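== chain A ==
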Amino acid sequence: MQFFGGSDISPSPPVATGSGSNGHMMYVFNRNGICLLYREWNRPLRTLSSQQDHKLMFGLLFSLKSFTAKMDPTSVDKGNLGVPQLPGQGCSFHSFRTNTFKLSFMESPSGIKIILVTNPKTGDLRESLKYIYNLYVEYVVKNPLYSPGTPIKCELFNTSLDQYVKNLA
Partner candidate 1 sequence: MEDYPEELRTPPVTLVSIVGFPELHSTISTYLHSEQPPINTLALPDFSKISVMARNPKDKTLDSSSAQPGGILKKDWLLKHRTRSPAVIAALILLNGYRVVARGRNAKTVVVVVQSTENDEVSEDRIIALRKRAEVDSKYLLNFVSDASQLKESLNRLGSTFAELANTYYREEGKRIKARIEKKNTNSLELIIRYCFKVAVYAEFRRDWVEALKFYEEAYHTLREMIGVSIRLPPIQRLIEIKTVAEQLCFKVSTLLLHGGKVIEAMTWFRKHIVCYKKLVGAPDVVFLHWEWVSRQFLVFAELLETSSVTVPNTSSQLSVMLEKGLTEWEFNPAHYYQLAAHYLREKRLCLEVVLSVSEASPSSAADGIESGSVSVIPSVFIGQFSQLFEQEDAFRTQPLTDAEYILYAIAEGKRFQDSFEIIALFKKSFEMYNNLKAQRMASYCGHLMAIEYFTIGDFSNAKQLFDGVANLYRKEGWVALLWEVLGYLRECSRRLSSVKDFVEYSLQMAALPISSSSGSQPSDYKRKYGPSGPASLSQRQSIHNEVFELLRGEYTLSSNEGSSDLKVEADRPVHLEIDPISPLRVVLLASVAFHEQVVKPGASSSLTLSLLSQLPQPVEINHLEIQFNQPESNFIITSPQRSLLDVRSGDQQDLRVETAPFLTLHTNKWLRLTYDMKSDQSGKLECLSVIAKLGPYFTIICRAESPASMDALPLWKFEDHVETLPTKDPGLAFSGQKIIQIEEQDPQIDLVLGVTGPALVGESFLVPVTVTSKGHNVCFGELKINLVDARGGGLVSPRESEPFSNDSHHVQLLNVLGPDGEYESQSGPDNIRSIQHSFGLVSVPLLNFGESWSCKLEIKWQKPKPVMLYVSLGYLPSSNEAKEQKVHVHKSLQIEGKTALAISHHFMFPFRRDPLLLRIVKPIPGSDPTTSLAFKETSILVVNARNCTEVPLRLMSISVEVDGDDTGRSCRVQQGGGSLPSQPLLVPGEEFKQVFSIIPEVYLQSVGVGTVCLRWRRESGLEEQTSSSIIAAGAVTRHKLPDVNVEMVPLVVSLECPPYTILGEPFTCYVKIQNKTKLLQEIKYSLADSQSFVLSGSHNDTIFVMPKSEHILGFKLVPLASGSQQLPRVTVTSVRYSAGFQPSLAAATVFIFPSKPHFEMEDKVTENKASLLMNEQIS
Partner candidate 2 sequence: MAPLAPRTGDAVFANVERVNAELFTLTYGAIVRQLLTDLEEVEEVNKQLDQMGYNIGIRLIDEFLAKSNVSRCVDFKETADVIAKVGLKMFLGVTASVTNWDVDGTSCSLVLEDNPLVDFVELPDTCQGLYYCNILSGVIRGALEMVSMKTEVTWVRDMLRGDDAYELRLKLLKQVPEEYPYKDDE
Partner candidate 3 sequence: MIVCIAVVGHQNNPLYLQSFTEADDALKLHHIVHCSLDVIDERVNNPKKTGPTLNETFLGLLYPTENYKVYGYLTNTKVKFILVTTDLDVRDADVRNFFRRFHSAYVDAVSNPFHVPGKKITSRTFAERVSTIVKSFGLSTAV
C-alpha cells in the first residue's frame, strides 16, 4: 500500500514479530497539551473520566521530562525542577516499563507527543513511533478536512493505525 507517495523517507513499517495485538492504547498530544487522539485496543479496566485520564497522562510526561532533564548528568545547564523547557531541549526519555505495561514516548520538535502503551514485553518502539508520526503527517496533517489543533477524526488514519498496531511486536 502506497503510504508516502512512494518516498522512502519514513522507515518501512518495522517487521511485526511475535503475536500481534499487544498494543493497549495510544495518545497523541499536541504542543498545547490538547489530546488530539486517544485510541484504545485493549484496556480491560478504566477508572477515570477520559479528561482526567488525558490530563494525568500529559502531566506524567510533562514532569517526567523535566525530571529526566534535571537528572541529566551530561548537560550543564539544569533548569530547576518543573521549569518548562523547549521541546527537544535537554535529554528526554523514550520509554519506561512497569510490571504490567510498557509506555513508549516520542516527541517531535513541533511538540507532537505520541504515547503508545503496550504490554511490558514489547521491545524498542522508537521506530514504530516514528512510523506512526509519519502516518499522522500523511493522513491527518495532509487531510484537507483536518484543521490543525483539533481532535483527530480521520478514518484513513485510524484504519491504518489500527492495522499497524495490531501486528506490533
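A word on the picks: all candidates are chains of the complex that A comes from, given by their letters.
Following the convention adopted for this analysis, contacts are C-beta pairs under 8 Å (C-beta built on N, C-alpha and C of every residue); 3 or more make two chains touch, one makes a residue touch a chain; residues count from 1.
Just so you know, these numbers come straight off a predicted model, no measurement behind them.
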From 1, 2 or 3, the one in contact with chain A within this complex: 2
Residues of chain A that touch candidate 2 when the two form their complex: 4-10, 31-34, 55, 58-59, 62, 83-89, 108-112, 124, 126, 130, 133-134, 136-137, 141-142, 148
